[in-house]
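Working notes, structure below.
With one protein chain removed, the remaining protein chains of the complex are shown where they sit.
All chains are identified by letter, namely A and B, in their written order; residue positions are counted from 1 within each chain.
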Amino acid sequence: MLNFNSPIKEEKKYNDLNIIEVEPIIKINLRSNKREFSTKIGKILSILPPNEANTSSGNEKFNLLWLSSDEWLIYSNDKEMSLDDQTNLEDKLFNEISKLNQGAVTNVSDHWVMINLNGNKVYDLLSKSCPYNFNDFKNKKGSVAQTIVNRIDVILHHKEDDNLNLFVRRSFSEDLWLWINDSARFI
Amino acid sequence: MFIINCPYCGERDQSEFSCGGEAHIERPKQPTELSDDQWAEYLFMRKNIKGIQFERWNHIHGCRKWFNVVRDTSNDKIHAVYKMGERPPIK
Partner (left out) sequence: MINNLRINKNNFIDQTIRISFKFNGKKLFGYKGDTLASALLANNIHLVGRSFKYHRPRGIMTCGSEEPNAIVQVGKDSSLTEPNVRATEIELYEGLEAFSQNCWPSINFDIGGINNFLSPLLPAGFYYKTFMWPASFWEKYEFFIRHSAGLGKSPTKPDQDLYDHQYVHCDVLVIGGGISGILSAKLSVAKGLNTMLIDDKDYLGGSTIYQDDDIFKINNENSNVWLKKQIETLNKIPNLTIKHRTSVAAFHGYNYLLARENLIDHLNIDERKGKIRQRLWKIRAKKVVIATGAIERPLVFSNNDRPGVILSSSIKKYIDYYGVKTGENISLFTNNDSAYETAISLNKSGVKVKVIIDIREDSNSILSEQVEKSGIKILKGYTVIDTDGYKRIKSFDVMKLSKDGGSVVGNKITYKSDCLGISGGWTPMVHLFTQSGGKLKFRNNDNVFIPDENKTPSKQISVGSSNGDFELDDVINNTVKNIKIFLGLDKNDFENLNIKCSKEKQKRNIWLLPSNKPISKTKPFLDFQNDSTAKDVKLALREGFKSIEHVKRYTTTGMGTDQGKLSNMHALGIIADTTGTNMGDLGTTTFRPPYTPLTFGAIVGRNVGKFFDHTRRTAIHDWHVKNKAEFENVGQWKRPWYFPKNGETMHQSVQRESKAARESAGILDASTLGKIDIQGEDASEFLNRVYTNAWSKLAIGKCRYGLMLNEDGMVYDDGVTTRLAENHYIMSTTTGGAANVLSKLEDYLQTEWPELNVYLTTVTDQYSTMSICGPNSKKIIKKVIPNLDLSDQSFPHMSFKNSKINNVKCRIMRISFTGEHSYEINVQSNYAKDVWERCIEAGKEFNITPYGTETMHLLRAEKGFIITGQDTDGTLTPSDLQMDWIIGKKKYDFIGKRSLYRSDTIREDRKQLVGLLTDDPKEVLEEGAQLVESLDKPIEMLGHVTSSYFSPNLNKSIALAVVRSGKKLKGKKLIVPMENKNINVTITDTVFYDKENKRLNA
């Protein structure tokens, strides 16, 4: 087995704020503008990709985030999912979608680092460098936003009240992590 | 900083977008048929209007979609946004 090397290895706690990197979970990017696509995804994941902008669908196993009119992100809730199971899922999707020209399936598990932020200061923290208006976002379970935090691209997924998952590209993750921890001192 | 109403994601801060210059300049389908002057017209010539201007914008830090914006450059008021391939909703 190869050694897994995650860019962020800590958990941090501040007043009213906890920040943790969530360990290796599978993330798959989906692109399609074909009609069959939705049904195929539904069959494989038992959830349909959302059509409404800035929303997500999900079940106990997976979340499916709207990224664009023809783009979605799957991520698993299961930290224990084995590498073989991950590979199998990816292959299944790839064979059903990419190979049949129904769209594009791309593994992005290591492209994105997922950080969980929770606590009632979460939005104060993000708003230090994020121009996004969270007023509606924070009241709507499952809402999704792609925006920038400290000028770094992120995807935000609202899990429940004051609890969200932030996705950041791996190469930027340490930089953003340092920024988050720096700013957390001042909220 | 404007607020731009992305036709896909809704209202977002300008810092999530990048501007791609004048809209509705179609790439010639048969460039080889064009004279140097005709090609130069496509390649280099752009309007620079004080007033209503049609622009291309990309929601680069969001959905990555390109779309069109009708903006009054004299006061930055955005009169309309519409998707690529759609007709401008105002003249």
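We take it that a contact is a pair of C-beta atoms (placed from the backbone, for glycine too) under 8 Å apart; a residue touches a chain by one contact, two chains touch by 3 or more.
What you see is a predicted model, and the numbers here were worked out from it, not measured in a lab.
Within the full complex, the residue among A:Asp16, A:Asp78, A:Asp162 or A:Asp175 touching the omitted chain is A:Asp175.
Only one residue from A:Asn18, A:Asn77 or A:Ser127 touches the chain missing from this view: A:Ser127. Residues 1-7, 24, 29, 31-32, 70, 83-84, 87, 98-99, 101, 103-112, 124, 127-135, 150-152, 169-172, 174-175, 178-179, 182-183, 186 of chain A touch the missing chain (whole complex, contact as defined above).
Touching residues on chain B toward the chain that is not drawn are 1-3, 13, 18, 20, 26-28, 30-32, 34, 36, 39-40, 43, 56, 58, 60, 64-66, 75-76, 84-85.
Just so it is clear, only the chains that are shown with their structure count from here on.
Centre-to-centre separation between chain A and chain B, using Cα means, comes to 30 Å. Residues of chain A touching chain B in their complex: 53-54, 67-69, 71, 131-133, 146-148, 151, 153.
On the chain B side of its complex with chain A, the touching residues are 1, 8-13, 15-16, 61-65.
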